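Here you go, one structure.
In this view, the complex is presented without one of its protein chains, the others remaining in place.
On to subunit A.
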Amino acid sequence: MNDVSELTITALRFGFLLLLWVLIFSIVSTMRRDFQIGRKAVTGVPTAREVRKHPELAATPPPAIQHARNLVVTEGPLKGTTVPLAASPILLGRAQEATLVLEDDYASGRHARLFPQGSRWFIEDLGSTNGTYLADQQLTRALPVELGVPVRIGKTVIELRP
């Protein structure tokens, strides 16, 4: 064979198995810290332990959130229409399956979608021809809709009201 002794080979054999598991445990310990970062970034709320350490974090109570209860059309052919908001998403457009059927020639069939997430409502453009505008900014992705901020779809303008 060659000059490597039997003992060395055996030691290397077990050393290799050990190395495999050292790799796995280093990966898992990396992941543990990684998950912690993820948790903080997702919730953004201090844990009880962090509050104990830094009491100033708990001092500011969260501002009272006013929930949107109604969707009101303020401009356009359907002006004055009010739609009560439940927990389900709302489809806006000219198509008959839309929740609020817009009789607006400048709106697309499936124009935009208004959906609740957490305590807020988000608006998302569904690839409409003329676009959806949130406070005069054209939507490029789903954005939260605050109370009283106008959303323009074609000639129709809607708002969320408490």
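As a working rule, a residue touches a chain if its C-beta (ideal position, glycine included) is under 8 Å from a C-beta of that chain, and two chains touch if they have at least 3 such contacts; residues count from 1.
The rule is simple: contacts and distances are computed from a predicted model.
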Item to check | Protein that the absent chain corresponds to, by UniProt name, given "Fumarate reductase cytochrome b subunit", "ABC transporter ATP-binding protein", "Cell division protein FtsW (Lipid II flippase)" or "Sulfurtransferase" | outcome: "Cell division protein FtsW (Lipid II flippase)"
Next on the checklist: Need a quick check: the contact residues on subunit A for the chain that isn't drawn.
Outcome noted: 1-2, 4, 9-10, 12-14, 16-17, 19-24, 26-28, 30-31, 34-35, 37-38, 40-41, 44-46, 50, 57, 60, 62, 89, 94, 97, 105-108, 113, 129-131, 133, 136-138, 140-141, 152, 154-155
